[in-house]
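Heads up, this is only part of the complex; the chains shown haven't been moved.
Think of it as A, B and C in the order they're written, each chain with its own count starting at 1.
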Amino acid sequence: MNIATAPQPFSANDYKSDYKPVWCPGCGDYSVLLAFTKAMAQLQRPPEEIAVISGIGCSSRIPAYTNCYGFHGVHGRALPVGTGLKVARPELTVIVAGGDGDGFSIGGNHFLHACRRNIDITYIVMDNRVYGMTKGQPSPTTEPDWDSALAPGGTGLRPFHPLVIALASGANFVARGFSGDPNGCADLIVQAVRHPGFSFVEILSPCVTFRPDQREWGKMVHAAPVNPTDDAARAARRIMTDDGFNTGVLYAGNRAPFRPQTAPAAGLDAIEAEFAL
Amino acid sequence: MNRDNAAIQSLSFAIVGSGGAGVMTAGQMLLDAAARAGLCGLMSRSSGPQIRGGEAAALLRLASTQVESHGDRFDVLLAVDWQNAHRFASEIPIDARSFVVGDPAEGAVPEAFSAAGARIVPVPLKAIAKKVPGGRPNMVALGALGALAGIGAETLARAIEATLQKGGEALKSSLAAMQAGMAAVAEAGVSLPRLAAGQAAGRWTITGNEATGLGAVRGGVRFVAAYPITPATEILEWLSSALPRVGGTLVQAEDELASINMAIGASYGGVPSLTATSGPGLSLMTEALGLAVAAEIPLVVVDVMRGGPSTGIPTKSEQADLNIALYGLHGDAPHVVVAPNSIADCLPATQWAVHLAETLQVPALVLPDQSMGQSRIVLERPASLPLAGARLVAEPETANYRRYALTPSGISPMARPGTRGTAYTADGLEHSERGIPSSQAGDHLAQLDKRARKLDHADYSRYWAEIEGEGDVAVVTWGSCTAPVREALARARAEGVKARLVSLRLLAPAQPERLAAALAGVRRILVVEQTHSGQFHRYLRAAFDLPCETRVFHRAGPLPMRPGEIHSKIVKELAA
Amino acid sequence: MTAGGERRYSVQEFYALLYAMEHEAAERYDELANQMETHNNAPVASLFRELAAIERKHAVKLQSHGQSVQAIRPRDLLLGASFELPETAPLDRAHYLMTPAHALALALENEEQAARCFDALAAAAPDDEVRKLAADMAAEEHRHAALIRAKLAGLPEPPADWDQDLDPPRFSE
């Protein structure tokens, strides 16, 4: 416990904007926002050196609720925006955040390739196993038998396994949190940001409006019974067979993050000279 | 020499042969040699459907002054062999005044070519090559063509040396084969008029795609994300080496959705950014283009147009992406569309597009086409453009910073992430001045007005169009049609027709007043474009006030527009 | 290559095997001829076409024995590392600039491989008739090989840079 340290320049509140969330009271995303601000305070990064990038969805509303630079783009494309930003401005801390629909349905391809590219960014997915913003359709992580207007009786489809896919495609850090534990989530985010390369944090974040059954999640989550590993194959196997409610850091790898190509600096003139006869 | 052509002193050569025969190499060397000899020129390529091998054609036009498009006919068609060469017949018009140089050992000249009644010049390329140890027929062909073009042996030798840098046996036998080719032409006793040569020193050779890349770099682009696609890939390949040398980066993205969003992310971060693609890729980018409009992110998107619709004809040219470029975004989404009007213009047009995008905080599309992008020309070193000014950046600690403030110009300072006191969230949802999502009618109207206003109030200076000549009739055109139109007009002028040329470089936002001024006193115009449906003409009708009678000449690709066909239309539609 | 082994072929089976080999070899040469035609390599195309015709003649002869070719596999012949039947030219050996010499060298390899295969089958076959058939076939393939070798000797060596690509591959789609 860290009780008697000197006052620090940034408190969690310094990362929060004065624009009030439009989320439903009880929504897990409030806790993720809280966890985010706590994590940033732990990291003591000045808010203006942090950029929060998102797509579209309830969860994707998060950037404007922070006091950081934010980008609320189009549905499913948050990771490419974050990637471009980080490559162009490597000194910024880039956090990409959004929902399960945004990240694993329409955004699935970017998820694969962001993991593989292993740029030094942190990706937080607020997984509520539903499309909240569009009023309750099944998402890739939805249980096969969940009944809804769009899929009466359930989709019958095997849920998408984000952590396994992240591992299989090369994410360098993989963790799972639960929004009901904002301090635990804050810790995971801190570790994710500190870990080099692409860090993926899935936060189980209930949608109280369309998935009231998820209020039970608090009883189901538990700390992962084993220590994180740096063996991706083992981690994948473990996650593929666990109950989906393990929380904690599940994998911390040591692949070097992507560095864009550099070349010996040359003036424009040197480049243009090559066109001369 | 193109005797029909009052404007350009030029000679056109086509070299055909099956894959591996080296016609592209020979063509490339001929262009290089011509450039070294003080000529200008243009080379484009055509080939069969095979990925490799198959049949190929190098199409060259050499001239005393800069040429930007092919003429109506070829002076010389040289065939290393005739395999499937008939497929190129429509691309290589010859006539009774042309020479057809062929190896008799490769069989008779195919009907598709012999029908023209050209003079057949048999040259036993293979047999000649065989006499030179390691000699190849394409080098004999080079010699033959060099001789016809009036290029000296030494100059040809320098061009060969520049390509075969390793030297050694290959170089020696190539030189010998080339000389044997020159000798064969001398023996055959055929010759062509000489082209007046200028000063080679200071000239460049460049493709349209390279020029586009360079225009981007000159304009300040330092981040590029893209996905390969024909015929835009060479822009990316050139930039992938060039960018790191000026401190920039190129990322190969997983798809076009990613590439444009990466460019948006980088530009949001303050770094001028670009992506390049062709029609199918542009289709995938329109959602993000709309985001860049709404969130006011500067961005340049180059669309090197190819034959459409759908996958269409990837290796051939057409101007039919105009519609999607102008109108392809959902909602009311004003943006900039710029088109180079020649291969050389790819450079300044792209640079200007970067300037406009940065100044106006808006996406700017650039529309070259395949015929520009993949052709190589010889030209004077392009001058630097006086395009200063760039993004209006917010000051640190701006009190009550409003990213989307309603300024008179419509342009509001854009904070650079990392700057204290100006944090904001860029948003594609309709928003208030602060950037907070809003569905209020007032905010919507204010922001729609602002986004339209900044484009309306911008200064497009003299770049908006190329305007040439005087007269009470005019041709209005754009893009790669410009060069053949210019040539056709020169012929018409020589015949006494007084006509103006107006070629629009700025397609959007439309400049109706400027066009009206350019056309003041004109009683009839001819619109020329390379589309099947007349997209440009429809756009002119929609967004401009055409002050007079309007005639239209539009046709689809893939054949390039020829000065002659345009000239006939001018005579028919304007001169009457 | 291991061939034959413990496998006991009936005469009928052996004919089926022969037919499969010749048929597949013919088809393959035709395929290669097609490829060369598409890529304007006429001399090699016609050479492959000739080879196809020869193999097809054999196949047609064998077909009179009423055999089917369904699903004969190299591994049925216990040919170990080899992916295809002994006389079949591997597709990945083609090159659009290959010369007649290359084509003949490829044909030679095929014949030699087939000969070796039959030698092995003859040595291992417990059935007299099969043994004799295999020995005949081996002899025939050796004869073919010799013929091709002779023809090959008459051809000039391809230049060292025969596969130098003077026309860069092109962009498409």
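Some observations on this one:
Everything below uses one rule, namely that contacts are C-beta pairs under 8 Å (C-beta built on N, C-alpha and C of every residue); 3 or more make two chains touch, one makes a residue touch a chain.
Worth saying up front: this structure is predicted, and the values here are computed from it rather than measured.
The shown chains stand for their kinds once each; the full complex in the file has the makeup A x2, B x2, C x1.
One rule holds for everything that comes next: only the chains that are shown with their structure count from here on.
For the pairs A-B and B-C, the larger set of C-beta contacts lies at A-B.
Note on chain placement: the centre of chain A and the centre of chain B lie 43 Å apart, centres being C-alpha means.
Inter-chain spacing, taken between the CA centroids of chain B and chain C, is 50 Å. Looking at chain C, one finds that none of its residues touch two or more other chains.
Among the residues of chain B, none is in touch with two or more other chains. Residue ranges on chain B touching chain C, taken from their complex, read 18-25, 45, 47, 49-56, 81, 83-84, 134, 136, 138, 170, 230-231, 233, 311, 314-315, 374.
Within the complex formed with chain B, the chain C residues making contact are 38-42, 96-97, 159, 161, 165-173. Against chain B, in their complex, chain A makes its touches with residues 19, 46-49, 51-53, 63-64, 67-74, 76-77, 79-89, 91-92, 109-110, 112-113, 260-268, 270-272, 275-277.
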